[in-house]
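Got a structure for you, questions after.
Moving on, here comes subunit A:
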Amino acid sequence: MEAIKAKNIYFSYNTKDVIKNVSFSLEQEEFLGIIGPNGAGKSTILRILCGILRPKTGDIFIFNKDINDIDKKTLAQKIAFVPQETHFALNFPVKDIVLMGRFPYLRAFQREGRKDLEATKHALAYAQVVEFRKRPINSLSSGERQRVVLARALAQEPEILILDEPTSHLDLHHQYAIMELLKKLNTEGMSIIIVNHDLNLASLYCQRLVLMHKGCIFSKGTPQSLINEKTLNDVYKTEVKIIKHPYKNVPQIFFHPKGE
Partner candidate 1 sequence: MNKFVPVILIFLLAIFVSIMVGPAQLTSEIIQLRLSRVILGIFAGGILAFCGGVLQGLFGNPLVEPYTLGSASGAALGGSIGILLFGTISPLFAFFGSLGVGFFVFTVARIEGGLLRDRLILAGVVMSFLCSSLVMIIMVMGGRELYEILYLLMGYLGIIINAENRLFIILMIVLSAVLMLFLYRYHRELDIISQGLETAAGLGIDIQKFSVIIFLITSLLIGLTVSLVGAIGFVGLVIPHISKLLFGPKHLYNLPASFILGATFLLLADTVSRIITVYELPVGVVTSLIGVPFFIYLYRK
Partner candidate 2 sequence: MFKKLRWLRKIHISCAIFVIYTIFSNCYCDKPSVKPGFKIVSISPAMTEILFAVSAGNDIVGVTTFCNYPEAAKKIYKIGDFSNPSVERIVGLKPDIVIVNLPEQMRIKKQLEKLGITFFVSSPKSLNDIYKEIADIGKIVKKERGADSLIHYMKMNIGPSEHKRKKSVYIELSPRPLVTIGAHSFLNEMLEMAGGKNVFSDLNKDYPVISQEEVIKRNPEIIILLHPGNITDRLAWKKIAAIKKDKVYTNLNQDHILRPGPRLVEGFKELQRIIRE
């Protein structure tokens, strides 16, 4: 049984087709990366998969159940979404923000119970933001904020985690920390889809990649089979040099400055 199965998805903003006939699936406990140039439709497909946008046509199944038959709160108990960047209009303390991840489990006027507080505590620890828990969110750096958002997603206790470029705007250390955290979650059984512009990171951490181009799927496969100089030149119109990672058997990309 696949965690997510998307069949023949079409989507358009106004009249412009952004997603054209996209089909793919996420196996359980898989770490899947979606890559592709800007405007390829990566972020859009993510939002369709977690129910934020509705596809024009096509079917999505979450654990073999049609997404339209799943109540929105129930869906949020299964899938958590981490947006690329969150703007915090109100300056909540970190622990309140993480506690909001329990929303799908709570009815109106129901107070957060012990289970909710425990899940929150667990999520705070997992995302390594315990030390900030009393600080207002807007006093944190963007790397710390991103980890808080991740903690909120973990407090949802989802089975599938969907992340939109979680490492953009982050420095080397924070990029590494987030990716390692995701890897750890994955080994503990979480199915993950990540959109990433950093092909080297995607290649290092993802088990399988989906390369999107102009709203279609260009190719699918393991990093080793998918990342090669010809494909990248076709899709990104960029000449690159590819060598193998020194410790892992995955391709890594190097730029090739002109005239050298």
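A word on the picks: all candidates are chains of the complex that A comes from, given by their letters.
Keep this in mind: contacts are C-beta pairs under 8 Å (C-beta built on N, C-alpha and C of every residue); 3 or more make two chains touch, one makes a residue touch a chain; residues count from 1.
Please read all numbers here as calculations on a predicted model, not as lab measurements.
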| item | value |
| --- | --- |
| In-complex contact partner of subunit A, selected from candidates 1 or 2 | 1 |
| Complex contacts: residues of subunit A adjacent to candidate 1 | 47, 50-52, 71-77, 79-81, 83, 86-92, 96-97, 100-101, 103-104, 106, 108-109, 149, 156 |
